[in-house]
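Every protein chain of the complex appears in place save one, which is left out.
Order of writing sets the labels: A and B. Residues in every chain begin at 1.
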Amino acid sequence: MSRSGVARTIDHDEFDPIGTLALVVLYFVVLTVMWLFTYFVEFLGHGPTVVGLLPLG
Amino acid sequence: MTRLFVDEYPGQARLVRAAFLNSFVALAIGATFGLIQAFHRTDIYRFLPSPDYYTVLTGHGVFLVISFVIFFLVGLFHWAITDSLGQRPSRAWLSWGWYGLMSLGTLIIAASILGGFMEEPPEVLGAPLSADVLFTFYAPLQANPLFYLGLIVFFAGTWLAGADWFRTWLTWKGEHPGKRIPLPAFMVLTTMIMWYLGSIGVIVSLVAFLVPWSFEVIPGVNPLLTRTLFWFFGHMVVYFWVLPAYLLWYNVLPTLSGGRLFSDPLARVVFILFVLLSTPVGIHHQYMDPGIAEGFKFVAMTNTMFLLLPSLLTAFTVVASMEHGARQRGGAGTFGWIRALPWKDPAFTGMALAGAVFAFGGFTGIVNAGMNINYLVHNTLWIPGHIHTQVGTATALSLMAGSYWLVPQLTGNRLVGRRIALFQVVTWFLGIVFMTNAMYRSGLFGVPRRTAEPQYSFEYDVGIGSMGELNAQIALGGTLLFVATVLFLGVMLLTVLNRDSEPLVDGTIPPALSGPEDSPRILDNLKLWAAIAIVLLVLAYALPLASVIQGGGLHGQDIRPYPVVLVDAVQHAGTILGVPIH
Partner (left out) sequence: MRIHTYEKLWLAGSFVLIVGFIVTVTYGSVGLGIDMIGEEADGVSPDEISSDERFSEPRVEQVGENEYEVYVVAMTFIFQPDPIEVPANSEVTFYVTSRDVIHGFEVPGTNINSMAIPGQVAELTVEFDEPGTYGVICNEYCGPQHHTMEGSLVVTPEWEFSQTELEVDAPESVAQGDEIDLTATVSNGLLETHESTVNVTIGSQTTEQSITVDGESSENVSVTVDSDELGPGEHDWTVSVDDQEESGTITVGNETDTTESVPASVGTETVSVTMNPADPTRASRGVGYP
């Protein structure tokens, strides 16, 4: 059943995975944005946070 | 029209079916427990006393991640080794031997856990039959000795299984000198090397400390030491759970998509990276532990971040393989090809959705790995959110989807209810989205994991939304997941009974676009990778373990066992007096 829908054969050198590249670039952006949000907004925004013994300003 | 595994290797098919049967029975019990938890925690419906919640929770963890996943894994690996090498194991008794040991171990563990439901558990081996210690069994919480013994028997079974597959490979190697190891077999062998190295930690903890301690041969344990030994094993094991899904994504998903694997060499590199990096990272589960220096935690963090590499590479290779299939099926455009994928095939859709969930779960794993940001999420509901997207979906849903493809080949029966199966995988996906979304959000404002009643006298600072809405999502998600489990088990049962039929599935796996010939032979040098992995392990763990032993001793100081068995007595004394029962 799995092969029945195949309409043409594409070998390695003809195959240009541009869609995959687009998806992983999107993933890169999403990861970066979510990471920055989680670290700087969710984490650093919800103090108090454990700190070293810094002199109080 | 097709070659069927059951026709070529009827004896091996029987063993794989037996392993899957154990796996699915464990899934049924574990999923039922999960449903109970979803309603108990959220206080939507409670019919058990809260102390029994922890018996349920222990069972949910152990039956699902030990029994369900690992029995499926050994079945899948046995199929993969036999099928890809074209080689039967040389000794049937050895194969049935590991299956028997694993089954026996599971029964012993199950008895010790389920005994916890009894009003007055019987005395077994000098202690009441109970093991409410959760999946992590942190000492000095103490289970009945049977719990630890059962785990040892189970581990012995898995080691023997690995030995069986290595023997099969060595026989094959002798008959095929100079040939590259077929990819599925390569994945099985590397995964087992990882398992051997990583499980040493927990086996030492069980054999040298917990078992003698539970028999009162040694007076105490160093809780930080047994905990560190557990996590020596504990992060490797999550990859052990995920790698069967990887095996399916690399070998089966491309062909289901109508294409071929994009790169065999990178698949090998990915598995080698798991052998090298999945164990020297366990300390990232102990960022909040006193007694472990910050420096060791930083090393664990960098190692863990580099462990992202094999998963990020997998994302590319697997998606490119799917894209190849979609374009061969006539798909076009930068994103338009996605529509050309076989979305009506439950095996394909299940694995694709599992992969999508894994990609998001990967992000939450990065947060867990991020050392100081761990203060935000440590031991909150965020963590089980992560676990349920990863092992609970990337693995579980891939294994269910894989079953739709593999079980017909193991039984010679046609899959019953393809549409129900498709509905099943989508239901699971929706269930996990609801449940983990609520878990992640709850974790961010501090709702703890592993508790029967996360309702306290203070109010959580929920932010957007409300506690009621989040609880409703958890209960709804848990219900959908339970329904999906029932549907899956129903489809499996009907398929097994569907005797007078011909499977529609083709078990042939087409060669990769870029095959093993494109990669250096050194990738197949398993001894080399095992040796490097050992060096990395020693580098990562020698100093921390030495420091933990130096700090707290091998057997701890005056630390008494805390048997979690006398539920009623402990409940009263603990609440009223605030003192532990010794």
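Things to note:
Convention: a contact is a pair of C-beta atoms (placed from the backbone, for glycine too) under 8 Å apart; a residue touches a chain by one contact, two chains touch by 3 or more.
Predicted, not measured: the structure shown is a model, and the values here were computed from it.
Within the entire complex, contacts from the absent chain reach the displayed chains A, B. Residue B:Leu266 is the one among B:Ile181, B:Ala245 or B:Leu266 that touches the chain not shown.
Here one chain is not drawn; of B:Leu189, B:Leu224, B:Val281 or B:Ala340, the residue touching it is B:Leu224. Across B:Gly86, B:Gly468, B:Pro511 or B:Gly551, the single residue that touches the chain missing here is B:Gly551. Checked against the hidden chain, the listed residues B:Ser95, B:Thr191, B:Ser214 or B:Thr380 yield one contact partner: B:Thr380. The residue from B:Tyr54, B:Tyr99, B:Tyr196 or B:Phe274 that touches the chain not shown here is B:Tyr54. Although one chain is hidden here, its contacts on chain A can still be listed: residues 17-18, 20-21, 24-25, 28, 31-32, 35-36, 39, 43-44, 46-54, 56. Remark: the residues of chain B touching the chain excluded from display are 50-51, 54, 57, 132, 134, 138, 140-141, 222-224, 227, 262-263, 265-266, 286-294, 297-298, 301-302, 305-306, 308-309, 312-313, 316-317, 320, 366, 369-376, 378-380, 445-454, 456-458, 460-461, 514, 518-520, 547, 551-552, 556-560, 562, 564, 567, 570-571, 574-575, 578-580.
Note that only the chains that are shown with their structure count from here on.
One finds 23 Å separating the Cα centroids of chain A and chain B. Listing the residues of chain A that touch chain B in their complex gives 1-3, 5-12, 15, 17-20, 22-24, 27, 30-31, 34-35, 38-39, 42-43, 46, 49-50. If you check the complex, the residues on chain B that touch chain A are 255-258, 262, 315-316, 319-320, 323-330, 333-335, 337-338, 342, 345, 348, 359, 363, 366-367, 370, 372-373, 375-376, 444-445, 504-506, 513-514.
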